[in-house]
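Only a single protein chain was left out; the remaining protein chains are all shown in position.
Letters A, B and C name the chains as they come in the text, with residue numbers starting at 1 for each one.
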Amino acid sequence: MDSSLIFTIGNALRTWLEGLCRAHGVPTLVVDILAWGTGAVLVVVLGLLVALFVIWLERKVAGYIQTRLGPTRVGPVGIFQTAMDALKILQKEDIIPRGADYWLHLAGPVLYFTALVLGFAVIPWDVKATLAATVDLNVGLIYVIGVTSVGVLGVVMSGWGSNNKWSLLGAMRAAAQIISYDVPLLLALICVVMVAGTLSLTRIVELQGSAGILGWYVFKPYLWLPFIIFVICGTAEVNRTPFDIPEAESELVAGFHTEYSGMKFALFFLTEFDHMWFVGLLGATLFLGGWYSPLGAADPIPGFVWLMIKSFIFVLVLQWFRWTLPRLRVDQLMGLAWKFLIPAGFVALAIVCVAVLFI
Amino acid sequence: MDAGLDMRTTGTKSDDSILSILRLIVQGIVSIAKSHWVTLVNFWRPTVCERYPHKDKSLDYKPGPGYKGDFALITDKEKGRLRCIACQSCERACPNHCIRVVPAGKGKDRYPAEFYIDVGLCMNCEICVEVCPVDALTMTPDYECSVHDPRDLIRNIKQLTERGMEFDEVSRVR
Amino acid sequence: METRSDLRTEELLINMGPQHPSTHGVLRLVLTIDGERVVQAVPHIGYLHSSMEKIAEAKTYRQYMPFADRYDYLNAMGNELAYVRAVEKLCGIEVTPRCEYIRVIMAEMNRIASHLVYFGTLGLDTGSWSPFLYCFREREAIIQLFEDTSGQRLLYHYFRIGGLRNDLPSHFCDKLAEFLDYFPARINEYNDLLTNNIIFQRRMQGIGYLSPELCRRYSVTGPNIRGAGIPYDIRRVVGYSVYPELEFDIPTRPEGDAYARHLVRVEEMRQSVRILKQCLEKLPEGEINVKVPRRLKPVVGEVYERVESPRGELACYLISDGSEKPWRLHWRAPSFYNLQVLPELLKGAYVADTVAILGSIDIVLPDVDR
Partner (left out) sequence: MAAEQWFANLSFYVVALVTLASALGVVLARQVIHAACLLLPTLAGIAALFALLGGHLLMAIQILVYVGAINVLIIFAVLLLHRQVDRQRRILAGTQHLFAGVTGAGAVTLALVVGALFSNLPQLVGGEQGRFGDDVVAGIGEMFLTKYLLAFELTGILLLVTMIGAIVLARKERDQ
């Protein structure tokens, strides 16, 4: 498996810097900190760029599904539309409603964004992606779920801090929804963990790559049910139709971010689309063999590109959901989680138990 | 899924047997798959957008004759003067009082010295055109009336005559 | 909602509208909610009041025609039909058969267009975006025909007292036949997308139950009463214009919930297609206008003329004092009556149901406020 050029250069740079440090008696820790910092910045920048791209993609996909064109004006096929929108939104006035709780109003979007970015820390980008912020945590999966579920606190804070009853309703819905959907999501992930025997995302990918394309977990029949549960719960975690009830334009007038404008709104907006991509990355890592190429080991395309392609398949599917399905009602949403997905999760767990024991 | 589905209202009882739940799941999957098929089909259908301010040849839209657009006064090309005899029928007939005609001359030589139509007030009912005894006033397929200043929406006799040069007869559906 | 007396949750008073994406205009609903349940709902109307009835007293019968388009903007042809029929009855004018058929064609096309808007906006209310765009794509075909015929796309002013503005354009019948050919297949497609979708079904079934008793008490009409199982349709009950010569069914559903009303409307689109096909076949040749005096002065008296609009029983009540202008005009606007039943329907519903129920009774706000 080829690692991409960027990583090779990065590693060479790092070796050179370490040598330099040793020669001058500077602790090599400095290099480490530098590398972590660079990696973290790289991942955040990449995340923002991808978010812009995903927004554009969403508008295009929505356009064509609805027999429209989507953005066409800025750049070829409107590709710079979202970049321009971001520029526009930067200039907007930052409105804080009267009676709003200033600190909560401010902390909401920041926390929402931070929680997601933290999640990116353990995504295995490529086989040798140590330069990037990737940390091969041996409890990576629990960490991802834990960190991303913190984001809902941001939603709740902004819902409360906006001094708007619709936002408050949205926040309450969001809290109830995330807590409910974390349970089946964890059940589905436990199935993967049981098959892999590890919580480390890097190990899980490596285990899938060992047997070619058929080794990917999505091709194992006993993991189909967890896969479906993962897709449904992933959609719910990112608050997208049919599970977008915390936002619900037609009922709650955009819910928790009704009162936001300018950069704070942009944070919500970007995070939401980044989150979608993040779910795609997670799905690709857990079920679609991560950075491995479907063509086998002789493939010259870097693994990072494959990971991107796989994650965007998820993104496209989520977008397809959104522009097709109506929204569930609040009680139906809860009913779906507690009456259907959690039992299904246990069934999946039982199936996987049997499979792991006897296959 | 039917937790809040309150059947009190419809009188039917919700059935909670395993079989009906399984049927519900299958039915749900099938219906959702069908919905996705519809959006997929429409994804490949031709788009219906008309990129309005961008006029390229295939999209340049012109309404047919008889469209109730901007106004024009028709000039009698043989006599070289406006057909309008400033009888003020249109002014009286207009439900919104958006026409004002200032007549000049006497008898057969009566003509409009001024002819104002406030397009911003007009509701495109075409009553004025219908009541005209000499078919001098017409509505044209011209639909681009936006301006920056609402005062520019008041058409005067010069504008109306100019636009009317393209027309020999009242624009009608054929 | 019964909760234990020692468990008290806060009731929230919340303003839905007048600026809200799903109130279909400037309707204001004051909701008292307990968690996600609506305890009480009070609709406040009048934000769009525009003196449509008072204006009539200052205009001649002809001058008022374009105003009739304007209050129920989704059913402009139907409004014109009601007004024109009322005036003609008052003056004793008989129109030609061709004119009657064209009027019915226009009214039925407008019914399809109106129901398409209903279908799309209900999709929006329930969170599904695509049906809206698809419905508007189909509606565009109808609107294009209206534009070719009457010169306008929304507020047509096409009917005249004693006739029509002009005859149909030459390509009209072919275009309409083409539309009628592909449209039923499109209805099936949109049923697959929305009506039969399990999420939509589950959301619409069992909410906003309208009993026949409630319908009678609030004089609810149109697809709403037919969704409660009563086949009450002015086209049949009164049999105005050429409807007695045409074959069509009055679709009803016994359930009375929002989903039943939805199904009735979808079926009505099919019935309208049926009516339109027959009209195209039977469309007689001949004149469209009869001679009407230039100054219209009806005798002293009053008329009450009912037609079936897409929203229900639409009636025009005219009192003449013998002058050129009506002494009094009153619209029995179906949306106004249908809206009054809303507080009854919203009791105990979820906040999310509020918009779905409001969408399912299909009101047009200018029609409510006039």
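To be clear about the criterion, a contact is a pair of C-beta atoms (placed from the backbone, for glycine too) under 8 Å apart; a residue touches a chain by one contact, two chains touch by 3 or more.
Since the structure is predicted, the reported quantities are computational estimates derived from the model, not experimental observations.
Residue-wise, the contact with the chain that is not shown comes from A:Val147, picked out of A:Val147, A:Leu225, A:Val253 or A:Leu325. Residue-wise, the contact with the chain that is not shown comes from A:Trp160, picked out of A:Tyr112, A:Trp160 or A:Phe230.
Touching the chain that is not shown, out of A:Ala175, A:Ile228 or A:Ile342: A:Ala175 (per the contact rule at the top). From the options A:Ile9, A:Val139, A:Ala211 or A:Leu295, the residue with contact to the chain not on display is A:Val139.
Taking the whole complex into account, chain A touches the unshown chain at residues 27, 29-30, 33, 101, 103-104, 107, 111, 137-139, 142-143, 145-147, 149-150, 152-153, 156-157, 159-160, 168, 171-172, 175-176, 178-179, 182, 198-199.
What we mean here is this: only the chains that are shown with their structure count from here on.
Of all chains present, the one whose mean CA position sits nearest the global mean of protein CA atoms is C.
Two chain pairs, A-B and A-C, are weighed by contacting C-beta pairs, with A-C ahead. As a whole-number value, the distance joining the C-alpha centres of chain B and chain C reads 20 Å. As a whole-number value, the distance joining the C-alpha centres of chain A and chain B reads 47 Å. The set of chain B residues touching two or more other chains comprises 1-2, 4-5, 32, 35, 38-39, 42, 48.
Residue positions of chain C with contacts to 2 or more other chains are 130, 134, 137, 193-194, 197, 199, 202, 350. The touching residues of chain A, when paired with chain C in their complex, are 62, 65-68, 165-166, 169, 173, 241-242, 244-245, 248-253, 322-332. Taken in their complex, chain A has these residues touching chain B: 63-69, 72, 320-321, 323-325, 329-332, 334-336, 339-340. Across the interface of their complex, chain B is touched by residues 59, 62-67, 70, 130, 134, 137, 140, 147-152, 155, 157, 165-167, 169-170, 189-190, 192-194, 196-199, 201-202, 205-207, 209, 255-257, 348, 350 of chain C.
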